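The other protein chains are all here in position, but one chain of the complex has been omitted.
Then we have subunit A:
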Amino acid sequence: MCIVFEELSDSREMSRILRFDKLKDERSIDLKKFPAENIRNFSIIAHVDHGKSTLADRLLELTGEYQFLCNSVALIQSIDVFMSPLETISPKRDNQQVLDKLTVERERGITVKAQTCSMFYKFNEKQYLLNLIDTPGHVDFNYEVSRSLAACQGTLLLVDASQGIQAQTAANFWLAFNQDLTIIPVINKIDLEAADTERVINQIENSFELDTKDICRISAKSGLNVEDILPIVIEKIPPPSGDINGLLKAFLFDSWYDTYVGVICLMAIVDGKLQKGDKIVSAHSNLKYDVADIGIMHPERFSTEYLHAGQVGYVILNMKIASEAHIGDTFYHHKHPVDPLPGFEPAKPMVFAGIFPIDANEFNRLDESITKLTLNDASVSVQKETSMALGQGWRIGFLGTLHMDVFRQRLEEEYDASVIVTQPTVPYKIVYRDGTSKFVRNPSEFPEQNEMSNNVVQLQEPMVMATIIVPNEYLGNVMDLCGAHRGEQIEYNSLDELRVMMRYALPLAEIVTDFHDELKSRSSGYASFDYEDMGYQTSDVVKKMNVLINKKPVDALAAILHRSQVATVGRDWAKKLSDVIPKQLYEVAIQTAIGGKIVARETIPAIRKNVTAKCYGGDVTRKMKLLEKQKEGKKKMKMIGKMNLIMNEIDVHLLDFN
């Protein structure tokens, strides 16, 4: 058990632990005691690494600490039963970030799935219920961010004192601003040597026109001035304005799947009351549900059996199918319909990739795993797909490439699946001569050269508007990069004397692969990037590139490329494939081709020798074990012609191909 609370003295530590151990089971919270005016719903928005999760942890600790600090040790015994459940974060927790629950998130320092937490806080002799609504911190999850923000009345705009405003800061600011949220700027990491707090305050004033007179200057890491934040939250952010006696209107802003209880919904109660046992209806699907459990996140699920207008918590509705929980949906009491809240949009995946089991026998198990994962993530679209080369699989649509990586990692880590993920592609719109059009989400459906010239009048590709903030010295590099990715500069503004904010129209296809990594490497990590959807634009310069192995096209390796990329990518792919495909019993020819025209060719010579030297009586056990392993390995191989591809080897490199 690790306890890291540097500020407390030893004796205090000990009494905390005692208290915690004794009282952990006796809990009850009466939410009826918290009318809307005692509630604040807020979020934290920030660029990656500006300290959002650390600040959230500090606030959670603080609300636990507060209860302890404002009551003397002598009082503890008498108030325990009431106080202990109100302690938001237990002393057992280390310095780890409670809100970021996925491993992937911890590794990357980003928050993918929003995790929300309720805190109890005493201010001016009044108990407040503060709901910190977490927002996903990545550009792929714009819609989710906007829904999480819609459940709040205010937000903390957290900016790193040395890095200043970054692209995501700006993008999130505009999202919050457009929803009329109260925005409270907070400068973090002011204790860093490189901090330039005054400059960052100027940026905030100039770019966002926010009042910075009493701006919070904190260090979430050391806890410096963090205690100033919650009083400001209470004073500046308005309480939710719902009508507790009105008809129920509940707003679903997040959901995930739990192995034990099924789909868990996070809802903000806008009007009315919601209790365990109530029957409610989804405005989007018209499906009726019983409320099986309801409560707050504290920080884990804590059943209160009741929530009313202004409150935020989890609701378990025995939803069995993932896609039943639509982010942005409105729920009302059965037979008492209300107008749904505005802003609902069905999920719109923009990056598609094929996913195939490495071992075909795993198909059914993987199918279940994917279904479960989609329970957890309603923004994923799933369609069965059959590939000549890879067999049965799925074409899965993601909100972006990070979303895809997260999905794949969760599939591998949480469901122990081995999968092949093909090159991601964006949906192209093909307009035919006869006026019809279709969306192509898979390179194998892309019209071949002759069909292109005969029947297709127009090809459209999805575009994004990118915001890039970059220090002046890297400007040239970044502009070159955007140019190389068919970017068109739309706006150019000096943020201050050191940095520039640019807006570029870019084809989505150009940024789904390694654009972000390239941007980071060309700017020594200083450039930041965010984007929003800007619809479709005509593009007559994309082509389908086929990969042929021993003259046979491998559908799963086909890619849609811009004309200018064909020569380089064609050569690169042939080379990389020849490096990763293990030698076979036969010579393997790898070709990349556009229509009938070969772009590049590589040859892998056949294996000449693979035979164990010694094999007598004593060697047999070892040899038989090896054979078992080889047979196991054979299951993982996919035959393409006479070639056995050990796909997981290839796969590692597939994603690096552009």
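Here is the rule we go by: a contact is a pair of C-beta atoms (placed from the backbone, for glycine too) under 8 Å apart; a residue touches a chain by one contact, two chains touch by 3 or more; residues count from 1.
Throughout what follows, contacts and distances are computed from a predicted model.
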| item | value |
| --- | --- |
| Name under which UniProt lists the unshown chain, selected from "Type I protein arginine N-methyltransferase Rmt1", "9742_t:CDS:1", "MOB kinase activator-like 4" or "Glutamyl-tRNA(Gln) amidotransferase subunit A, mitochondrial" | "9742_t:CDS:1" |
| Contacting the left-out chain in the complete assembly, out of A:320, A:335 or A:608 | A:608 |
| For subunit A, residues in touch with the removed chain | 585-586, 607-618, 620-621, 623-624, 627, 630-631, 633-634, 642, 644 |
